[in-house]
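For this view, one protein chain was removed and the others were kept in their places.
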Amino acid sequence: MAAKQKEKRVLLQGNEACVEGAIAAGMRFFAGYPITPSTEVAEQAAIRLPQVGGRFIQMEDEIAAMAAIIGGSAAGVKSMTATSGPGFSLKQENLGYAAFAEVPCVLINVQRSGPSTGLPTSPSQGDIMQARWGTHGDHPVIALAPATVEECYHLTIRCFNLSEKYRMPVFLMTDEIIGHLREGIVIPDPKTLKIENRKINKKIPPFAVPKGEIAPQSAPFGQGQRYNITGLVHREDGFPTNSTTIAGELCTRLMKKIEDNVDDIIEYEERHLEDAEVIVIAYGGTTRAATKAIELARAKGKKAGLFRPITIWPFPAKRIQEIAKKAKKFVVAEHNYGQLVHEIRLATKDAVPIEFLGKVDGTIIMPNEIEELI
Amino acid sequence: MNRQEMRFTGSGGQGIILASVILAEAALIAGHTAVQSQTYGPEARGGVCKAEVIICEGDIGFTKVVKPTFLLALTQSSLDRYSKGVDKDCIIIADSSLVAPKGYNIVSKPIIQTAKEKIGKAFVSNIVALGAINAHLKLVPPDVLKEAVLKYVPKGTDEINTKALEAGAAL
Partner (left out) sequence: MASPIIKKYIREGTLPHIWCGGCGHGIIMRNLAVAIENLGIDRDKVCLVSGIGCSSRIAGYMDFNTLHTTHGRAVAFATGVKVANPDMTVIVAAGDGDISAIGGNHLIHAARRNIDLTVIVMNNDIYGMTGGQFSPTTPMGDLATTAPYGNVDRPFDIAKLSVGAGATYAAKGSAYHVKDTTKFIQEGIAHKGFAIIDCVSSCPTYYGRKNKKGGAVEMMELQKKNFVPERLLERLEPEWIEEYDKTIRAMKGGK
């Protein structure tokens, strides 16, 4: 702790920290479209990318921005976009494409109050279920939620690492609270960062997954493999097929990429769970109100603890089941009408009573509101 | 340092948000922990504008102001709105052109007048205010605040902003 205090901290906004993390992860292409409250991500990318030899483009709409980063990644450059609310809705079709065609890319979703245009400048966590089920058809999803500006930096790097490793789009589900917060963060020495790059093997079919591997190993366009990428059901060689057998196998393989590797993907934070009777479950922008609430409750002698999913999707159901055994009560706080709480109910099957605190008026959940339920 | 929960209020265009960012930066340089946030929206376009800074030692925890220890108000409407309900020991620095509501710990300072008349540019009111706040609360060493100011103000305005900062400190 003492050593950490001495490190030089820079004041960054959450949205800016996402860009710094992305650049550290190797992002060299950003396609965006202005939308509150994510706009600073695009603005920072526009400033920073040419400085590191990358390119930024402002596209004509949200759909085009998503399409462009898939194209950029297919050409071998780590690519990212950012959006909020309505823009996330518009990007869903191409997100499904990226998941099905197994093109790595990262999307920063700075959640704002909805539905529709809603309260554009107010925080929300209303896109949690859309992140899981927003695009049509069954598809794998990875989504992470930062609780600090420093985590915006590190989790964006992790988004890129996961997207490269699993060859799929990965979401950073941040929100207006964290996105617009300025906080001092330590920018680590790039040499200390663990950066993953997609594995490449041109000798096997582009969508074949070698035994013991997680994802296909096709080369980026332009390196001599000359294969086909499509959103149609496709064979290992990338060409479309109407085979129902292949359709079933492909969809299953994509879902299994996640199901078989949940321990690798899932990350969470726990505080005071050793003796906690009441466990507060919060994530992203709600976390710090929860932490404060627990501190206040503990000061009054109540045994409260925190469980914070950092990985939202896949949902850490197994760990929730374990902690439910010891708890007398869960308090779940979200800036929505109840989204992740459904997963918690599904996982615990009424094994533990759940008090839900949801807010949909665009105001921030305050520590005392959570404390009252502990 | 005790935890400082600070609100900066005024109207859009007064540089309230920039002042709050600069103070957060200065606190960081001085080795404290700091966060800054602000209200966005129609309010940020000419209406009442609000920014928050929390400064403390160690972990900041919850990032929004719950119980203000300090309030800066540069307009009457922001003073009226945000002074309501603050503790008696919350220090309020208000521009001296404003009518101070009774029963609060209000320090009136001619911030806008100083910017206009002494410096000759109304737009440096925010920097004058920063000088005044830091002189009153002694949050960071003056040279650290100057360093932070110069990091954020546009190139070519170093001199005028340094003057504004010093004039504010002398109020």
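Letters A and B mark the chains as written, and numbering starts fresh at 1 in each.
Basically, a contact is a pair of C-beta atoms (placed from the backbone, for glycine too) under 8 Å apart; a residue touches a chain by one contact, two chains touch by 3 or more.
Because the structure is predicted, anything quoted here is derived from the model rather than measured.
The shown chains contacted by the absent chain are A, with contact judged over the whole complex. Among A:Ile108, A:Ile229, A:Ile258 or A:Ile294, only A:Ile229 touches the chain left out of the display.
For subunit A, the residues touching the absent chain in the complete assembly are 28-29, 31, 49-55, 57, 59-61, 63-65, 67-77, 79, 93-94, 97, 220-232, 239-240.
Here is the rule we go by: only the chains that are shown with their structure count from here on.
Within the complex, the subunit B residues that touch subunit A are 21, 24-25, 28, 31, 33-41, 44, 60-64, 66. Considering their complex, residues 5, 9-11, 36-37, 119-122, 176-177, 180-184, 288-289, 291-292, 295, 364, 366-367 of subunit A touch subunit B.
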